[in-house]
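Sending over a structure as structure tokens; questions will come in a sec.
As you look at this complex, bear in mind that one protein chain is not there, while each of the others sits in place.
Let's turn to subunit A:
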Amino acid sequence: MDKIVCTCGNVNPAGTELCESCGRPLNQETKEKKLVDMRYEGSARRSQTYNKTIIDKIWNFFSSVKVGMWIIVSILVAAAIGTILPQVFYVPATTEADIAAYYERIYGTFGKLYYELGLSDLYSSWWFQTLIGMLGISLVIASLDRVIPLYKSLKKQQTKRHISFLKRQRIYGIGEIEASNESIDKAEEKLKTMRYKVKRDGNAILAERGRFSRWGPYVNHTGLIIFLLGVMLRAIPGFYVDETMWLREGETLYIPKTDGYFLESKEFTYETYSKEESSEVFGEAIDRVGSIAKNYQTDVALYKGADDAVAGKPDELEFVKDSSIQVNKPLKFDNFSVFQMDFRLDELKAMKFQLQDKETQESFGDFTIDLSDPQPIYELQNGYKVEILDYYADFTGFEEGVPQSKSPLPNNPAFLVKMYSPEFPKGETSFVMIKETLEPLGENKHKIAFQSVETRDVSGLTIRKDLTLPILMLGGLIFMIGVAQGSYWNHRRIWIQRLEDGQVVIAAHTNKNWLSIMKDIDAVSVVANLPKYEDQQDLDSKAEKGEGV
């Protein structure tokens, strides 16, 4: 494609509508228009002319604002569809089959369809992420394709513009005036005091202010791109962690994904408001729902394994700090935050028993079994002792005579024990459950009587790390700067020129807020003689109304 050489001698890139230098219209279509389209200064922003290779075709596709808009609409529609039913993440099921069954059971045929179409995990689907990626490409290319030519033509613009450019501006006036040279001098002075940057070229003035507002949209797009970049980084290991753990009082466990940190729960506290302390605020609510939570708190100690430590060795932990984790007051270390998220109260911790004579209920001593670490032998006084042969934390019954436990959690503890006494040095065997005792090897003289339980609470904690947050915030900040830049400032230009034939022309352009630029011109008119101007677009609309169109 050839360059376009303007009458003024400037060489413009192919596709240019208005000469970058003098502003003359460069093609027939533009010449026929009464007003010029000033959006990108008539520059060759989208070289549709370079449409030969596949790369150009792809480039032009993404450069199109129309395409960009459709990408945004598709994302909005898809994101909205994703909110119709809960996403997989919030569904109380883990295996594929359970999840499928859940959707069908709760939401019927629609739920089944929703799951099968993959809408239940929409936001992490490849096509949704691809759409977001396409939005990113569109932002980059559409911005590059516009900001570079716009920058060039604003930089190249001459003070003296051709009359064919000036008369196609929305604000335009021409006329004979007295003392025109003096008027132009006065106008120059006045415009300078109004914080316009004024350039003078013989009989021509170009007064310009707020050009940087033209960069607003591109600054804004840069912010968006940085934001998307931050979201992209979440996919890289080490940038983003979101894990959960259950921690019992007294337990010390490895904190998932933290590279050698351990957490011990000292105490979990659940407090509610009492009626006395807050009847004014919560009185009615307490009457209605029974109790209102005041505090969920886990007191913890944080430990770190040695730097060269290997997993599994519990004895080399170094104390880091004590902390109380409350809702919205996480434990923080090394970019990690541990949040209080959930709890279970009163899980069985220990059980206290008494060895008794079955008939006389005479006691031969108490002993307490720690359910997380039962001992093989509990020695009592006077030669009495109890041996724990086996322990079933979550006892469910017998299968072919063998006691079964369905989990390692002490939901329903049962013990196979042997009771030794001076009378029975070989021991009596008993199977002890919470409310019942079996004597599998015949009638016993002694029994294990249940006395009391100790319980402990379990804290549900969430471990978070997000190194992308500063990037997201930076992106958001730049985004807002761009919005402010484009919204609160506007790019105004006023051209005043004395033509060869002695007539004076005034023309003006702004990217928004036309009333203000007219006020500016009026202020200049007070000190300088200027021809009357008209808002040509307004005239057009008046004419249209008059014709009844």
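Convention: contacts are C-beta pairs under 8 Å (C-beta built on N, C-alpha and C of every residue); 3 or more make two chains touch, one makes a residue touch a chain; residues count from 1.
What we mean here is this: contacts and distances are computed from a predicted model.
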{"item": "Candidate names \"Branched-chain amino acid ABC transporter substrate-binding protein\", \"Thiol-disulfide oxidoreductase ResA\", \"Sulfur oxidation protein SoxZ\" or \"succinate dehydrogenase\"; UniProt protein name, chain not shown", "value": "\"Thiol-disulfide oxidoreductase ResA\""}
{"item": "Omitted-chain contact residue, chosen from A:Tyr107, A:Phe333 or A:Tyr391", "value": "A:Tyr391"}
{"item": "Candidate in contact with the missing chain, chosen from A:Tyr107, A:Tyr151 or A:Tyr254", "value": "A:Tyr254"}
{"item": "Selected from A:Pro86, A:Pro374 or A:Gly476 as touching the chain missing from the view", "value": "A:Pro374"}
{"item": "Chain not shown: contacting residue from A:Ala80, A:Ala97, A:Val289 or A:Val310", "value": "A:Val310"}
{"item": "Interface with the unshown chain - residue positions in subunit A", "value": "3, 11, 13, 50, 53, 55-56, 58-59, 124, 126, 129-130, 133-134, 136-137, 140-141, 144, 232, 235-237, 252-254, 256-257, 262, 310-314, 372-376, 388-391, 393-394, 405-408"}
